[in-house]
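All protein chains but one are shown at their positions in the complex.
Letters A, B and C name the chains as they come in the text, with residue numbers starting at 1 for each one.
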Amino acid sequence: MDEVEVETVADPELSDPVLIEGLPGVGHVGKLAAEHLIEEFESELVRRVYSEHLPPQVGIDEDGVAELASVEVHAVDAGRDLLVLVGDHQATETVGHYRLAETFLDIAEAFGVGRIVTMGGVPTGELVEEYAVVGAVTDAALAEELGEIGVEFHDDEPEGGIVGTSGLLLGLGARQGVRAACLMGRTSGYLVDPKSARAVLEVLEPFLDVEVDFARLEDRADGMEEAVAEMQETQGGSATAGEDDLRYFG
Amino acid sequence: MDEVEVETVADPELSDPVLIEGLPGVGHVGKLAAEHLIEEFESELVRRVYSEHLPPQVGIDEDGVAELASVEVHAVDAGRDLLVLVGDHQATETVGHYRLAETFLDIAEAFGVGRIVTMGGVPTGELVEEYAVVGAVTDAALAEELGEIGVEFHDDEPEGGIVGTSGLLLGLGARQGVRAACLMGRTSGYLVDPKSARAVLEVLEPFLDVEVDFARLEDRADGMEEAVAEMQETQGGSATAGEDDLRYFG
Amino acid sequence: MDEVEVETVADPELSDPVLIEGLPGVGHVGKLAAEHLIEEFESELVRRVYSEHLPPQVGIDEDGVAELASVEVHAVDAGRDLLVLVGDHQATETVGHYRLAETFLDIAEAFGVGRIVTMGGVPTGELVEEYAVVGAVTDAALAEELGEIGVEFHDDEPEGGIVGTSGLLLGLGARQGVRAACLMGRTSGYLVDPKSARAVLEVLEPFLDVEVDFARLEDRADGMEEAVAEMQETQGGSATAGEDDLRYFG
Partner (left out) sequence: MDEVEVETVADPELSDPVLIEGLPGVGHVGKLAAEHLIEEFESELVRRVYSEHLPPQVGIDEDGVAELASVEVHAVDAGRDLLVLVGDHQATETVGHYRLAETFLDIAEAFGVGRIVTMGGVPTGELVEEYAVVGAVTDAALAEELGEIGVEFHDDEPEGGIVGTSGLLLGLGARQGVRAACLMGRTSGYLVDPKSARAVLEVLEPFLDVEVDFARLEDRADGMEEAVAEMQETQGGSATAGEDDLRYFG
């Protein structure tokens, strides 16, 4: 096996596709949002990226069949063409992060991608009441465009910048002349957060001129809230105590 | 020394051998099972794999002689030919895991291996009463075959998939067209577990049509139980307290 | 992207420049001092060093624009020519540290640098009353020269030597025949320390025959002290208790 291997599963012709990235991270906001796009629209697995920089492990599907750790690229027909990057893993060390991000940019280029949107979460450390979306971009004009549809830009948020694929696709993409934005939903950081994923997708709608049905994400959010409420009761905690408890099952 | 070096110790002709892997892991279930096969049947060391991805250390045998960390491959005559992979170590980092697993697949191919069984443990976090075996496979037909002889397949077990050589031999093997199964004995995760190793071997018997004598594994299990009982008494613990204490000498 | 990539932003002719290094480290002493030089004098960004050994992340500027992790080299006109190395990151692992330090030395050589000053902090573990500067050098004559302008040399300080770029530029530089000194301000190690940065720059003044205006660093130090005082009050701590508290917001 080479250091990074790209398996071509399908090779559809796409029209001006936008690359959307949603790998695991804070609150799994990006992952939930990306998976929602794949599930809601007609989609087709087009590439699998294997790499010795991904964790040395297999996942197991519902039939007990093992699948080598990979990042998948799906072609999604959301009215306009999207190329959605999902998976259960990121690289395990520094160099691997760079090598994989470059591979993703190569794939994007081969499909004629002109714009990239990466998605993730910003940890706030407390329960989030209003699901705002914070942005970062490769050029100031994109920031203006996103600002007009409600994305917030703050000098110091996320503190320390953006780590991992969501950040590198902007940093390396900019050097290759690709325009890219990162949309980060505010989230406590303690829980998988479908509501924050929805907030990110609600920005994506006007930005990419697509329309998303959120019923399934809502169900998922309701399920999470019930689970949280149950845990709070089990622990005999009041609502206030419950908030603190959330820290412990992220 | 090359990154990975395979030393040929013997080169017997084997007939349709099955590769059996049992490197260290949860409860040392796979390691105990693999070593038991080597000890119970006529066996011959055929390959030693050295690598700068294995820990930089030597083991010391009963004569005080140091042996460089390695993975050993033994040819075992269990009525049918087996090729058994054992050792005291796995790779220390991500890339090394991939490189070693590929080497093991190359060795398997050179011996004409058509099927692989990897063995390990699934941690349950509590003392195990019934020694069930959980499976993962490279194709659904194998899952069916194993299901008929009592192996359990669960959507979410082991949670997060299979890490290390046991997983990679399935993930990388499948890409090379080798059929492989992973048999994982449930085990507390706190103790070396000969009973769980026996449970795994009891699945191997009908699956590979071999017959194993378990007397020595039973002795080992009895020895473990006495040691545990002693520790519980020393610590003045009741049976219940004892169960908790087990957490601390895994 | 190559392992290390040097982007040429500008290529001015410099006269006998001194390389000054101030990457992040203890108390951010070196970073504060280097940034102060860039801000106080006329300066021009001349090189950007990108590397897959730097953390896989982007920083975000005040317009929300992401910038790939890099080390910057600025040409600074401080009466005499300086080449100042700054950034938010060092390499993440051992090999990367060596590769980046070698790149910095290559850049220095290309600009005709004959002398190097690296800057950092020595942690004392307690609040510092007198801001002394400790030195290390590539040759004893430099130690004598620095000793005459107040730099202290102690057999065992910093204990264990100098880790990271500040140390490697001396160690690797010496092997290439470059004369270099490391100036380390004593600092508690718990706080970003503009006063210690000033102490280092006050040594630089006679050493390089430059004159530095410290007004902005003083403002910054005042701001820090107010923040510390506030925190002490908020926590209801007396002056003495406050000193201990400092340990927790470094």
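Some observations on this one:
We adopt the following convention: a residue touches a chain if its C-beta (ideal position, glycine included) is under 8 Å from a C-beta of that chain, and two chains touch if they have at least 3 such contacts.
Here the structure is a predicted model, which is why all the values come from computation and not from measurement.
Touched by the hidden chain within the whole complex are the displayed chains B, C. From the options B:Glu13, B:Glu42 or B:Asp63, the residue with contact to the chain not on display is B:Asp63. One of C:Val9, C:Leu45, C:Val163 or C:Val212 touches the chain omitted from the figure, and that residue is C:Val163.
Against the chain not displayed here, chain B makes contact via residues 1, 50, 52-60, 62-69, 92-93, 96.
Touching the omitted chain from chain C are residues 91, 93-95, 97-99, 101-102, 135-140, 143, 153, 155, 158, 160-165, 167-168, 170-172, 174-175, 180, 182.
In this text, only the chains that are shown with their structure count from here on.
Both copies, chain A and chain C, contribute mostly unmatched positions to the interface they share, with under half of the numbers common to the two. Using the average of C-alpha coordinates as each chain's centre, C ends up farthest from chain B.
Chain centres here are Cα averages; for chain B and chain C they lie 51 Å apart.
Look at where the CA atoms of chain A average out and do the same for chain C: the two points lie 36 Å apart. Shared contact sites, meaning residues of chain A that touch two or more other chains, fall at 93.
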